[in-house]
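Excluded from the complex is one protein chain; the other protein chains are retained at their positions.
And then chain A:
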């Protein structure tokens, strides 16, 4: 359990190619919204590596750029500057068409809420990315995932007939069914009670440990972060801290120390240019 502070612009690191164990990384990643007077620098030169077969948690105060980072990494949004490489592909340089294809099978995404198509059953929602890509469904893999999320008897229900926790588990199953290189999850447990959240996190961790998946997840909850192999802390669009093998207590410690540092800025959150 080590905790060390990272300086934001890491000239030495931004030039080095990451080791082979890294499946996705960003170098000098900048994301700004708006122009001129109203410009907001959501990501301010980020260098980050996500290791293969790890569950990484991303934490930070509201507005620190967590969602922006996920969106840029997943090719859901364009980057302003810097490179994003996922699974040896330069996400920042890809056309819409290529990004679409990438999202189908190489990336999984879980949103905080509204993850499912209301007209499709749970099973249809899970296989949607494969159906869209017109790829056959690996039945054994499908069964394994469904069993892992415990949805065997809910497969033919529609989203409106499922609880919030069940819906999020369906979303997880969907994100994993195509064996993507990386799964990005933006506050997947944000709307869940602690029991459902625990189930979901155990499942995500299990998918990493048992299926060898790579998962990156944003969370505000120290208990959730404790399920991760590694926790990254963001503030003002920069990586400020990193924890490996976190526990709830160590995460809370870092959060508390960060809270002190960023308190003043927190108040001017909206006014940040």
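Here, a contact is a pair of C-beta atoms (placed from the backbone, for glycine too) under 8 Å apart; a residue touches a chain by one contact, two chains touch by 3 or more; residues count from 1.
Going forward, contacts and distances are computed from a predicted model.
Name of the non-displayed chain as stated in its UniProt record, restricted to "Glycine betaine/proline transport system ATP-binding protein", "Septum site-determining protein MinD", "Fe-S cluster assembly protein SufD" or "Lysophospholipase": "Lysophospholipase". Considering the whole complex, the residue from A:27, A:41, A:66 or A:103 that touches the absent chain is A:103. Listed residues A:41, A:174 or A:230: the one in touch with the omitted chain is A:174. The residue touching the chain not shown here, chosen from A:51, A:128, A:144 or A:211, is A:128. Among the residues A:76, A:94, A:144 or A:252, only A:76 touches the chain that is left out of the figure.
Across the interface with the omitted chain, chain A contributes residues 71, 76-77, 96-97, 100-105, 109, 111, 114-120, 124, 128-129, 131-134, 160, 174.
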